[in-house]
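A short worksheet on the structure shown next.
Apart from one protein chain that is not included, each protein chain of the complex appears where it belongs.
The first chain written gets the first letter, and so on, giving A, B and C; residue counts start at 1 in each chain.
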Amino acid sequence: MNAPDYGRAFALWRDAAPDWRSYTHHAFVAGLGDGRLPGDAFLHYLRQDYVFLIHFSRAWALAAAKAGTLSEMQAASAILHALVHVEMPLHIRLCGKAGIPPAALEATPEAAANLAYTRYVLEAGYSGDFLDLLAALAPCVLGYGEIGARLSGSAGPYADWCDTYGGEEYQQLCRDTGALIDSALEARLGPEWPDLPRAAALSDRFATATRLEAGFWDMALRPDPRA
Amino acid sequence: MNAPDYGRAFALWRDAAPDWRSYTHHAFVAGLGDGRLPGDAFLHYLRQDYVFLIHFSRAWALAAAKAGTLSEMQAASAILHALVHVEMPLHIRLCGKAGIPPAALEATPEAAANLAYTRYVLEAGYSGDFLDLLAALAPCVLGYGEIGARLSGSAGPYADWCDTYGGEEYQQLCRDTGALIDSALEARLGPEWPDLPRAAALSDRFATATRLEAGFWDMALRPDPRA
Amino acid sequence: MNAPDYGRAFALWRDAAPDWRSYTHHAFVAGLGDGRLPGDAFLHYLRQDYVFLIHFSRAWALAAAKAGTLSEMQAASAILHALVHVEMPLHIRLCGKAGIPPAALEATPEAAANLAYTRYVLEAGYSGDFLDLLAALAPCVLGYGEIGARLSGSAGPYADWCDTYGGEEYQQLCRDTGALIDSALEARLGPEWPDLPRAAALSDRFATATRLEAGFWDMALRPDPRA
Partner (left out) sequence: MNAPDYGRAFALWRDAAPDWRSYTHHAFVAGLGDGRLPGDAFLHYLRQDYVFLIHFSRAWALAAAKAGTLSEMQAASAILHALVHVEMPLHIRLCGKAGIPPAALEATPEAAANLAYTRYVLEAGYSGDFLDLLAALAPCVLGYGEIGARLSGSAGPYADWCDTYGGEEYQQLCRDTGALIDSALEARLGPEWPDLPRAAALSDRFATATRLEAGFWDMALRPDPRA
């Protein structure tokens, strides 16, 4: 199956990231698709994902702060708003149904793989500019889109998860995010940006975040708090 | 007339800011209330205020990034969202009616008083923490509330402006923002926070931002691009 | 007289900054050269300059944090070190001789023009990347070099000031800083960087910082604390 079309930067960065396949075809992901992922592992993932979403939202807030134009600000602000006012309350309710009350969710000890990934993204944003931040955010947003597009229609206990990320609403978000990245790159670096030295640094941001996403799945399958 | 009740920190900081009265009773403000403000000055203000709102929104985005809890993030994100998806489009339409097309608005050269104020607030946030940022943001949010509460019901060409900030919706935003500040302070520094050395630094942040707000009104009356 | 050669970026940015001449040929500067600057104005400048140097040093520290390579870090760190361990103690002694004791120096109320300039530079660095920060720092470092090169050898009470900035040590610092900027630009954006959209944004950073430097001299001649 081909990769979904989320724009030019995604196509380039995806091809250059050594761990892209490890991430998008991870055993955890396969288990979501064929329904064989143990329920405990999924619960462990949900708890870590709650902590992840807090920091991921902070990173989109930082993107709004570092945006160059009103329309870039609006795009980042819309994602932030959806995350903290829709996604996270939904996540809290979902965890509640799965037997994890909000207080337990809040008290989740953050796994090292979670720390590594989220702080890498945030620090990329703080120490770099809007482009550094987008390159570090892209693997999560767009990788979930690619996984969802592949797994959509799966049966089993994780069908909802698969359909959420494979669904049209999320796929549109991925196309919009890809377009945001492409236009941000062109507006700053011009149409030939892939030829600039900066392109290698951005591709490396994407590749490192991809590696850390794979590490997040590793952690989700191996719930050792220090790992 | 007494100051509106926007909470404990506001009451303390307001009383300690030497320029609070210069800001809230500025000649520009008086002219909005009695309708004698020249239309040119108001247009000049609208243009600079557009540039101001861009940076003010960035500062609220940064507040969401630096927040300590989900509810602090939600509060900051809601303000950011209202600013970039409601206030700014409204501002653009208002300026359009006043004869300033969007392209001219975008091209507004930023006055030095505008630069001074917005960069002071943003830098307070970047170099400090959530509390530094809130203390620097407070004079604008809450001062407009105090001015609006006083001028509400004024007749004349600026009656809309006065009623917007004196209206219940904006007054509620001020009470909510005051409560956000008070709870953020207590959650970090405890109930006796006004006795800590840190309190003086935060009060100084508020006082400096107040001084720069007064400078913004000065600039609005004296449209010299370098001043 | 021609401008000194501090490299490629400086030559481009200088020519594009509308206020470069206002800054480098300001009445304050002329008064340093012909010795007619009132002593009070110079003392006022020294006090504000102390506050300026604190923030200027912070900006170079931030540059070290945002550098991309060890040699960029070493360059920024060397400037920071010289500022806080040599320049500032010297400045404190110089002010002491001029009758301003350290406590008075510390207590200097920061003029709005000083706030505007320093926070603009720091915020450029925090919200942007290493290049944004260098473009905002350049007018101060290199402008003093150009002024010093022109005024060096002047007689009168400010001969020391003129010779410090016109002297070989400071001129070498300017050439080194210009080379740091040029190599940082090439390493990230390639040799054709002046043709990229990003170049306009960087040139604008330089032009705005130049405008705020001119505003700093204005303030130095008109010691109104709010201005």
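Definition applied: a contact is a pair of C-beta atoms (placed from the backbone, for glycine too) under 8 Å apart; a residue touches a chain by one contact, two chains touch by 3 or more.
On a predicted model such as this, the values are computed, not experimentally measured, just so you know.
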Residue, one of C:65, C:159 or C:221, that touches the chain absent here: C:65
Residue among A:11, A:112 or A:179 touching the omitted chain: A:112
Sole residue of B:132, B:146, B:182 or B:213 that reaches the chain not shown, by the stated touch rule: B:132
Hidden partner chain, residues of chain A it touches: 19, 58, 110, 112-113, 115-116, 119-120, 122-123, 126-127, 208, 211-212, 214-215, 218, 226-227
Interface with the unshown chain - residue positions in chain B: 65-66, 68, 126-129, 132, 186-190, 195-198, 201
For chain C, residues in touch with the removed chain: 54, 57-59, 61-67, 70, 73-74, 76-78, 80-81, 84-85, 88, 122
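Following the convention adopted for this analysis, only the chains that are shown with their structure count from here on.
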Distance-maximising chain from chain B - centres being C-alpha averages: A
Cα-centroid distance, chain A relative to chain C, in whole angstrom: 42
Gap in Å, rounded to a whole number, between the CA centres of chain B and chain A: 34
Shared interface positions of chain A, touching two or more other chains: 65-66
